[in-house]
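With one protein chain held back, the other chains of the complex are shown just where they sit.
The first chain written gets the first letter, and so on, giving A and B; residue counts start at 1 in each chain.
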Amino acid sequence: MRLTKKDLLGIKDLSVDEINLILETAESFIEVSTREIKKVPTLRGKTVINLFMEPSTRTRTSFEIAGKRLSADTINISASTSSVVKGETLIDTARNLEAMNPDVIVLRHSASGAPHLLARLVKQSIINAGDGAHEHPTQALLDMMTIKARKGRIAGLKVAIVGDIAHSRVARSNIYGLTRMGAQVAVAGPATMLPRAIEQMGVTVHYRIEDAVRGADIIMMLRIQMERENQNVFPSLREYAKYFCLNRKNIRLAKDDVLVMHPGPINRGVEIAPDIADGPASVILEQVTNGVAVRMALLYLLSGGRS
Amino acid sequence: MRLTKKDLLGIKDLSVDEINLILETAESFIEVSTREIKKVPTLRGKTVINLFMEPSTRTRTSFEIAGKRLSADTINISASTSSVVKGETLIDTARNLEAMNPDVIVLRHSASGAPHLLARLVKQSIINAGDGAHEHPTQALLDMMTIKARKGRIAGLKVAIVGDIAHSRVARSNIYGLTRMGAQVAVAGPATMLPRAIEQMGVTVHYRIEDAVRGADIIMMLRIQMERENQNVFPSLREYAKYFCLNRKNIRLAKDDVLVMHPGPINRGVEIAPDIADGPASVILEQVTNGVAVRMALLYLLSGGRS
Partner (left out) sequence: MRLTKKDLLGIKDLSVDEINLILETAESFIEVSTREIKKVPTLRGKTVINLFMEPSTRTRTSFEIAGKRLSADTINISASTSSVVKGETLIDTARNLEAMNPDVIVLRHSASGAPHLLARLVKQSIINAGDGAHEHPTQALLDMMTIKARKGRIAGLKVAIVGDIAHSRVARSNIYGLTRMGAQVAVAGPATMLPRAIEQMGVTVHYRIEDAVRGADIIMMLRIQMERENQNVFPSLREYAKYFCLNRKNIRLAKDDVLVMHPGPINRGVEIAPDIADGPASVILEQVTNGVAVRMALLYLLSGGRS
């Protein structure tokens, strides 16, 4: 089977079969990163451009490692060093990159929809590495891969997502993916962090973390954007942590074998207590490991590879 | 035939034979970037350092892709991350890089003559990727390659170059190259943007865009440095655009099969109307594609390769 899409723009566009294809391909790539020689010649002579218009260590590094382990040539372009400082539009940047014949362009951008714009403009495959508050599909895929690896399935699981749902592309992509794969998703956060009409995405909505995590198989904690403090989104970090931090006490409401996830970077003591982040239920670092495999799978499948 | 020069510092130093050698070698490399596996082993085990003391997406990316498609190891050093922040001189930086045994150093620098200084100091090949308002030889070579590919020749063509001629390294390198190759070059811009005694470079000088483009085979529009507005170079962008923007109306004065070129990044609506930049006469993206091939040719020829 092969992925017939040119681009990976969001989880919203993916069918169950496509998600399964990506996850299974990723599982087959996990082994490469554990070898003595962590490299396969699959994408030799392919060019992958990481175009990051927002800072990010882990996502850029994960894509770069994924590309290199497949023997692709990887090129990093970050906003601070790019022509963007000369005021070039994203459209012109994209067309210029297209003219240099890359195979895949990985885009991180602060504007929702930026990867979709690129995908329409250029003939190369675009992978959305996070666009504004819209989607972060590779994060959701690595999250689903982690859940499937640990629980054997996604369908029927109860997943709680807690934090700033309204501004989180991670939450949005996971809600699309998890509900499509048959999980029950409960979200929780302060009223100011819950988007209107979020129920229409097929989730249940709660205003207390305890109500969302009760009986959960999986708890996904979202990163609080500290820079949003005092911007009328939440009163203070202390206040937020008091009511929404995942800790030793409220985690007891979840199933005994609950898994704790976080997209990173973690604010210890804000959205998650340090002993929970580092505790036995945490699969946060497995998420990172699986991230490399998911990105290898996508680079491979979008370059024409078959499962 | 082989290039006997150690360095590529400017078009001014190149003979007609040398320009032809570079263009023909570049033409032979165009095909590599269109293959399924876009990579040849030509420069395996060679080290190319991209030393960019001024920000640039497209030129740095173009050199990096060129190096990687030839299998060279490429190292990027940009001003913001370099020891330059500790106050090291360019001379010491260069001698240090030399001691690490690279094969080619590609230098972008804000000071005219910086690559010439380096070339005298170090034994490695230096490629000038733009030095102040002096020269940008790889841009002129890719421009000539584009003209030759489309028109079959350069000699005898009428080329108009419009904009801030005085501060443009692109204009200067193209004037050297195009006049040497037998084209007739007409320049136009506001009086404040035309250098004194520019006629001595063998071009005709005009103060209205209409006079320069009349009967032109090629129109090269230069980028306006927006940051120079209100610095007594030009009164306002609006004023500049009113008189010097290439648009649907003034382009009619050129030949029917005129080609429109621009080194990028484009200021749409300032020096060039959007419908012209994206219209059928525009070869702006071909310039970018040819840029990779020209840089592959130079890396190859300066590393001792033969045509």
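Going forward, a contact is a pair of C-beta atoms (placed from the backbone, for glycine too) under 8 Å apart; a residue touches a chain by one contact, two chains touch by 3 or more.
Since the structure is predicted, the reported quantities are computational estimates derived from the model, not experimental observations.
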item	value
Selected residue (touches chain absent from view) among A:Gly156, A:Pro235, A:Pro265 or A:Gly279	A:Pro265
Residue in contact with the excluded chain [from A:Ser33, A:Thr89, A:Thr204 or A:Asn247]	A:Ser33
Chain not shown: contacting residue from B:Ile11, B:Ala26 or B:Ile77	B:Ile77
Positions on chain B where the hidden chain makes contact	44-47, 49, 73, 75, 77, 80-89, 92-93, 95-102
Chain A residues touching the omitted chain (full complex)	33-39, 52, 55-58, 60-62, 64-65, 68-69, 78, 80, 226, 264-268, 285-286, 288-289, 291-292
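Following the convention adopted for this analysis, only the chains that are shown with their structure count from here on.
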item	value
Centre distance in Å when chain A and chain B are each reduced to the mean of their C-alpha atoms	40
